[in-house]
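Provided herewith is a single structure, encoded as structure tokens, for subsequent inquiry.
Left out: one protein chain. Kept in place: all the others.
A and B label the chains in the order they appear, each numbered from 1.
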Amino acid sequence: MQTLHFSYRAASRLPGKRAQALVGVVASNDLEVLLQRTPKATDCVVTVSTAVHGYDAVWKAVLADFVERRAPGGLRISINDGGARPDVVALRLAQGVRLMGDDA
Amino acid sequence: MRRLSWFELSARNRIAALLDARSFEEFIGPEEVVTSPHLLQFDLPVAFDDGIVVGRGRLDGKLVLVAAQEGRFMGGSIGEVHGAKLVGILRAARALAAAGRTQACLLLLDTGGVRLQEANAGETAAAEAVRAVLDARTAGASVVALLGGRAGCFGGGSLIAACCSHIVMSEHARLGVSGPEVIETYKGAEEFDSQDRALAWRTLGGMTRRLLGSADALVDDTAAAFRQAAIAQLQRPRPLEMARLQAEHARLRERIRRFGDCRDGAEIVRRVLEPAAVYGLDNWSAQDTERLIAKLPESAHDAR
Partner (left out) sequence: MSSRDARLARAAPFSQGKVVAAADVTALLEAVLTPGDRVCVEGDNQKQADYLARALARCSSEKVHDLHMVQSGIVLPEHLDVFDRGIAARLDCSYSAPQGARIARMLRARHIQLGSLHTYLELFARYFIDLTPDVALIAAVSADSNGNLYTGPNTEDTPTIVEAVACKGGVVIAQVNEIVPQVPRVDIPGDRVHFVTRTQQPFYVEPLFTRDPAGITETQILMAMLAIKGIYAPYGVRRLNHGIGFDTAAIELLLPTYADALGLKGSICTHWALNPHPTLIPAIEAGWVKQIHCFGSEVGMEDYVAARPQIFFTGVGGTLRSNRALCQTAGLYACDLFIGSTLQMDLQGNSSTVTRTRIAGFGGAPNMGSDPRGRRHFSEAWLKAGAESRPAQSTALPRGRKLVVQIVESFGESMEPTFVERLAAVEIAEELGLPIPPVMIYGDDVTHVITENGIANLLLCRSPEEREQAIRGVAGYTEVGRQRDRRAFQQLRERGVVRLPEDLDIDPLDADRTMLAAGSIRDLVRGSGGLYRPPARFRNY
């Protein structure tokens, strides 16, 4: 298992009422994404736990695009990866962000 | 737009769809990150909730405790944390039932059995869960097994289910101790061809279990149907008493007497239903089939 850490500066705090959200399942070509709020509004910290080695550059690229698109400020994101392809990662992150905006 | 079927829903979403809206409060949720202490050494990923969701909520206004296994995470298998959460919620059900505050614990089982990587802890937990089910029932709680996920209900999970006061199954559900692959491995394909999925469901599936009297209700693969069935089953409590246990033994003896020589689930069907009701009448909803089965003498028992 490998743990990857990423830190980003986001444009603004992610709006929404929910304190946390969980999307996805740890299964083949899928992943669990836990989103929790942190005090610093422009920080986005991501931790990825994965058994698939050698894709650091891809994670970096996917997460960078996600941060740019969705401005997920004030979030700590924890990921358990079951071997998901980048499009599934991007989808779960987007679903997580949407859930955070839902009514609690 | 179509609704997701029970089969397709995640464990957490099954609970949300089953209980009264927004009434669910999760215990030891994913944000507490109580994960398996063992999987790392096997280079396997953990799940934040170790593949089981437990908590309390309301069903038709009444307080219930709930556990739902996530069949897609390691086949819903019972590991140390997973098992501890399951045993914990059952013990909570016993305590609350003794205090007169709840009458039900719902077990949304979706498991291949004990997690091999955590075998000792898993086996222990399964045994403790069996005891906890019986204790909860003795204290006055119904324990209702709701089965309909992709992992089926096998191994230790099936033993837990068989001790419950009520069992509800969809057509997709399977209930049995040993799965087809295990049987084939040990006894060969002539004994059980695990590739023959139709055979697997004829033997272990919801329809056959319902016809045998092993399950109390056959429902459509929807959250609404499971909810309705759970509410209905709870209206017929089955307190755990000597008389009921004896009735259960009598039921099982009668089952062997009546169907013991059947070579296939299809034979069971032919003995129970009239020739006109063809097996797996593919046009029927589970609801239609259930209405037919409910009229049969096999369904009249109150044993479990």
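The definition used in the following text is that a residue touches a chain if its C-beta (ideal position, glycine included) is under 8 Å from a C-beta of that chain, and two chains touch if they have at least 3 such contacts.
This one's a predicted model, so the numbers in the text were calculated from it and none came from an experiment.
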Of B:A68, B:C153, B:M207 or B:I293, the residue in touch with the unshown chain: B:M207
Of B:L40, B:V130 or B:L199, the one touching the omitted chain in the full complex: B:L199
Subunit B, residues in touch with the chain not shown (by the definition above): 1-5, 7-8, 171-172, 195-199, 201, 205-207, 221, 280-283, 285
Those residues of subunit A which, in the complete complex, touch the missing chain: 29, 52, 55, 57-58, 61-62, 83, 85-88, 90-91, 94-95, 98
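Going forward, only the chains that are shown with their structure count from here on.
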Inter-centroid spacing, subunit B versus subunit A (mean Cα positions, whole Å): 34
Subunit A-touching residues of subunit B, taken from the complex the two chains share: 10, 12, 30-31, 33, 40, 43-48, 70, 72-74
Subunit B contact footprint on subunit A (complex, rising order): 1, 20, 22, 25-27, 30, 32, 34, 36, 49-51, 78, 80-82
